[in-house]
Each structure stands twice: as structure tokens, then as C-alpha cells.
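Just dropping this structure here.
One protein chain omitted, others in place.
Here is chain A:
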């Protein structure tokens, strides 16, 4: 079996299985910690609606914090969106998903995807640098933070190298790209990348708690 066969065969398959099982396990584990609700009367009602409002409103910082944190919100936005666009709208990826799901969707022109991938990579590297050099971030960062950003960056980096046929044989580059995806899938449920499941519900929890007290969070 060649490296490429291994990468797109067992490596990706097992990574996919670990990803799904890990995500389900961790999500259910948290769900099972449910307890009873508070007894004191709410100050305001329509908790669900306001919980959802907080889920949306936290995509941008409140005006009073804009000066201090806007750039990091924007950076977060750019790379998350960039990553998704490249994942879902690069022609080869669309073909891959079509093979997997049985249906496809229109892809974006390669030049655009390439530009987006470049920007995404740049932002991720800049965020990594910031994590290393900013005193607050350096202080609170752990192995989980550094490894997660590196493991997230690898598929974009290797994807770009594969696309540009950089240096070594295309098959080898493609295999490395697929292995980096397998690594990302395996790492996902066990790391802070799991926040894709918890982040929005966490906002909802805050929104409900604050609105119960009469405050729009």
C-alpha cells in the first residue's frame, strides 16, 4: 500500500470514526451533568429568545470593548470563515464530498480559493505569533492551545503546497495533506477545538442566566 493509499484509505477512515465517536462521547458526557433549575422567580421572561439573542450578539463585541478587542474578533472571524470556504468550496473538495455524499454544489474559482487560503494561513500564523508574544496570551496558553492552532494550520499549509505542487512529488504532498486532515480529525474531540460544540451553547447559557436577572448580555 502506498503512502497515498494509506492516507486516503485507513488513515482517513479511522480518523473519521474517532472524530465521530469522540465528539458524541464528549457531548453526551456534558449533557448528562444536567441538574435542576433555579427556584427564584425570573426577573424577565422569554428566556429562550434572549438566550438565542446572546448567541448572535456575541459574534461582535459590545461597543464599549471595541477598541480593545475588535481586531481579535475580526481575526477570528476571518480565519474561521476562510477555513470553511476553502473546505467546502474548493473544486477538488467539492468533488470529494460529492463522492462521499452522492451530491455536490458549485465550487469557487481556484484563484479565489487560493487567495482565501493564503489569508487564512496568514491570520492563523499571526494568531500563533500573538499567542507566543502577547504577555496575557502567553500566560494563559497551554499545550492544548499551541497544538490546536498548529494542527488546524497544517491542512491549510499542506493543501496550499499540494495545490502549488511545491517541491516534492504531488502524490506525496497529497498524502501528507490527507494525513494532516486525519490528524485534525483525531485531535478535534480531545482538544479545545471541541469548542465548535460548546461555544454557542455556552453563550446561550449566559444569555438565559443574565436575562433571568433582567440583563441583556
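The rule we apply is simple: contacts are C-beta pairs under 8 Å (C-beta built on N, C-alpha and C of every residue); 3 or more make two chains touch, one makes a residue touch a chain; residues count from 1.
Assume contacts and distances are computed from a predicted model.
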Protein that the absent chain corresponds to, by UniProt name, given "ABC transporter ATP-binding protein", "4Fe-4S ferredoxin-type domain-containing protein", "D-methionine transport system permease protein" or "Cell division topological specificity factor": "4Fe-4S ferredoxin-type domain-containing protein"
Residue, one of A:99, A:167 or A:214, that touches the chain absent here: A:214
Touch criterion as defined above, residue of A:76, A:104 or A:122 at the omitted chain: A:76
Where the unshown chain meets chain A, residue by residue: 25-26, 28-35, 38-41, 43-44, 54, 58-59, 61-62, 64-65, 68-69, 72-73, 76, 134-142, 145, 190, 192, 194-195, 198-199, 201-207, 209-210, 213-217
